[in-house]
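Excluded from the complex is one protein chain; the other protein chains are retained at their positions.
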Amino acid sequence: MDIFLQQLINGLTLGSIYGLIAIGYTMVFGIIGMVNFAHGDVFMLSAFIALIFFLILTTWLGISSIVLALLIVLVLSMILTSLWGWAIERIAYRPLRGSFRLAPLISAIGVSIFLSNFVQVAQGARNKPTAPMVRDVIVLYQSEAGYTVALSYKQIIIMLTTAVLLTIFWYLVQKTSLGRAQRACEQDRKMASLLGIDVDKTISLTFVIGAALASVAGTMYLLYYGVVSFADGFVPGVKAFTAAVLGGIGSLPGAVLGGLIIGLIETFWSAYFSIEYKDVAAFSILAIVLIFMPSGILGRPEVEKV
Amino acid sequence: MNAPSITTTSSQDTAVPSRFNLGAALKDSAITALITLGLSIPILSYKTEQNGSDLFLRSRWELVAVICVGVFVLRLLMHAFLATRAARQAVPGPHQATEPVHAEPSAFQHVSKFAIPMFLGVALAFPAIIYLIQGSLNESRYWVDLGILILTYVMLGWGLNIVVGLAGLLDLGYVAFYAVGAYSYALLSTTFGLSFWICLPLAGILASFWGMILGFPVLRLRGDYLAIVTLAFGEIIRLVLINWVDLTNGGAGISSIPRVTFFGVPFTSGDDGFAALFGFDFNNMHRIIFLYYLILVLALVTNFVTMRLRKLPVGRAWEALREDEIACRSLGINTTNTKLTAFAIGAMFGGFAGSFFAVRQGFVSPESFNFLESAIILAIVVLGGMGSQIGVAIAAIVLVAGPEMLRNLTFLKAVFGESFDPNEYRLLLFGAGMVAMMVWRPRGLISEREPSVVLKERKAISGSLVKEGHG
Partner (left out) sequence: MRWQQDPVLDVQHLTMRFGGLVAINDLSFKAGRGDITALIGPNGAGKTTVFNCITGFYKPTEGMVALKKTDGTQFFLERLPGHHINWKGKVARTFQNIRMFSGMTVLENLLVAQHNSLMIASGFTFLGVLGVGGYRAAEKKAIERAKYWLEKTRLIDRADDPAGDLPYGDQRRLEIARAMCTDPVLLCLDEPAAGLNPRESLELNELLLSIRKDHGTSILLIEHDMSVVMQISDHVVVLDYGTKISDGTPSEVRNDPRVIAAYLGVDDEEVAKVEAEIGA
């Protein structure tokens, strides 16, 4: 029971991070029907950006308030990662729009390889550990055997940040004209453009939002694990994509739900089964979901038109 | 990406200036440089370095400045180039019509009828040519090794071409079958002492068996979903190879795999060795050259079988499946079996290539079968022009030999200092190259399709008509 509760907390934290990344996948897939393979690497890149800014703020500028530092890091990282998201779409995907269907996927794989190696060349191949930023924990429960269930401050920060940003983002896509344009483009891009929606701008904005949320995830990942390496994009990327598919690709609440489920499965699997096979479990879930319920939990089933 | 092309690209693409407008070009180049600056912060401008357990930062603004100036100049040159080209040709820019629907294929996309005999001739004479150039067997080692590497990828490309190019099934986990082949030979030879010549067909059979096992559940999937599931399968197989230590020795891999023999005659210096038997002086290069011809034969067999299959009903059914699955079903084609045979046959060639890999290296570990390998093989197929055999061969040469050439650019050390290692940039450039090639030629080098049967007159089919498959 103690382990269960602790893993539940850990799983939800991890799940929020996956959910944030998953939104980027789901939105891009929704609007242009491609798997943005490089999204996981954008996430990794953003973690590096956050790491560097964090170091600048704490060691060079001497900001001692962690919350203030985190807030600044978050904002800067969101802005700069968004720029990356925009540039990637502009360079690697836009020229291929409406072309051969495989081309954007190959291009995305190219971007993914480029990004991870770019970071490797620019920042070195070794893991980058940081000193723990937030150490305090709240002990929720202590069993007689001495096992504690703890909720750390950083877990609270992660879950709160995720919740707040998701609310803002939700408002953005549901209530504003940007969101309407986005949904229109999802339905029929040609018609949307005929009705005067700037399709290019809408797609660019989708990438920008996706990258911004990935950068939140990257910052939270850094805060949570305190270490990042250039190769950290691939596996979380795949897991987040699994989350997006599990939730029903194209559905935003689905992405978050899927993220939470994947986070929980991963932590429970590691706790109760084998930690070596935790990635195998993630990949298996991905395969099983895609094969048996390709429309996910909250997605709309696709009917084959003859 | 099923929606029809919408050419609402931004102004700088659609409005190709008829005359070089310096002001606009300067402004655009400045903006590009500024964006580059934004992208460089902080990932390039500060390098995290480790000192004990602490990280500290080192500024590299001079590097960022060089890069931004470089981007500015390049962009300006590009504008100048595009402007002069536009003035010369007075044709629409490349982005205006990404796909000319009925345009004649450009000279590039035609396969010259001399190309194939020439390629074959060079491939057959390659070790001799290298020997003549280098002057001795030992010095030609590097080049023959490179030849083997290229041919391995040519073979893998041809194998995957069956699945992706002909049947239109996007497979991102092809490396799994390569791994199955390699581990089949490694395990069968080290545990049961079976020779390479017995293991080779066994590896092919095992790989095609796995092709069917993995192919079966994904039959219903289409497009990107299929790609992701096959990727997942590829990763699962790699992770199992890492974690199932009892069988595979885990990440440490399997070493001292028996070397290849000349149909039973070992390449050793002893009396019963190849050199003694044929009256040569012993040289390790005999084995390498034998390996070269072995992979050449394997690759040519792959090619021959594929060409044969294309003219058989099963091959036509693959291509029909790529064009329209629903129409196939209405014509009584068992799409399940057709897809499975494509997976199985493609996987079989992957398995052959894998056991060749194992016998060549004498060592296998899961590291050799990561996702990057799958991506490289897929990139070879797509860049080659899906379905085109010669295109795949050219793409393999470009993508494998190209990065390899980077190693030789030692003069760059003189420019960038001693610590500069061009090899570090291999994958970086590979990734960027993949993007550039897709933007430049989304349908690959040779997009034309050769009809498999002709009534009166052979006409090549423009790539724009050929579909890329749903799954």
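Just so it is clear, A and B label the chains in written order, and each chain counts residues from 1 on its own.
In this section, a residue touches a chain if its C-beta (ideal position, glycine included) is under 8 Å from a C-beta of that chain, and two chains touch if they have at least 3 such contacts.
Keep in mind it's a predicted model, so treat the numbers as computed, not measured.
For the options B:305, B:390, B:406 or B:436, the residue in contact with the chain missing from this view is B:305. Contact with the omitted chain, checked across B:27, B:407 or B:459, is made by B:459.
From the options B:341, B:355 or B:388, the residue with contact to the chain not on display is B:341.
Only one residue in the set B:49, B:323, B:404 or B:421 touches the chain that does not appear here, and it is B:323.
Contact residues of chain B toward the unshown chain are 102, 305, 308-309, 312-314, 316-317, 319-320, 322-324, 326-335, 341, 449, 451-459, 461-462, 465-467.
What we mean here is this: only the chains that are shown with their structure count from here on.
Once the centre of each chain is set as its mean CA position, chain A and chain B turn out to be 29 Å apart.
Per the touch definition, chain B reaches chain A in the complex via residues 1-10, 35, 38-39, 41-44, 46-50, 53-57, 95, 98-99, 170, 217-218, 220-221, 223-225, 227-229, 231-233, 235-236, 239-240, 243, 326, 371-372, 375, 378-379, 382, 386, 424-425, 427-428, 430-435, 438-439, 442-443, 468. By the touch criterion stated above, chain A contacts chain B in their complex at residues 29, 32-35, 45, 48-49, 51-53, 55-56, 59-60, 80, 83-84, 87, 91-92, 94-107, 109-115, 117-124, 126, 128-131, 188-190, 193, 198-200, 234, 238, 241, 245, 276-277, 279-280, 283-284, 286-287, 290-291, 294, 304, 306.
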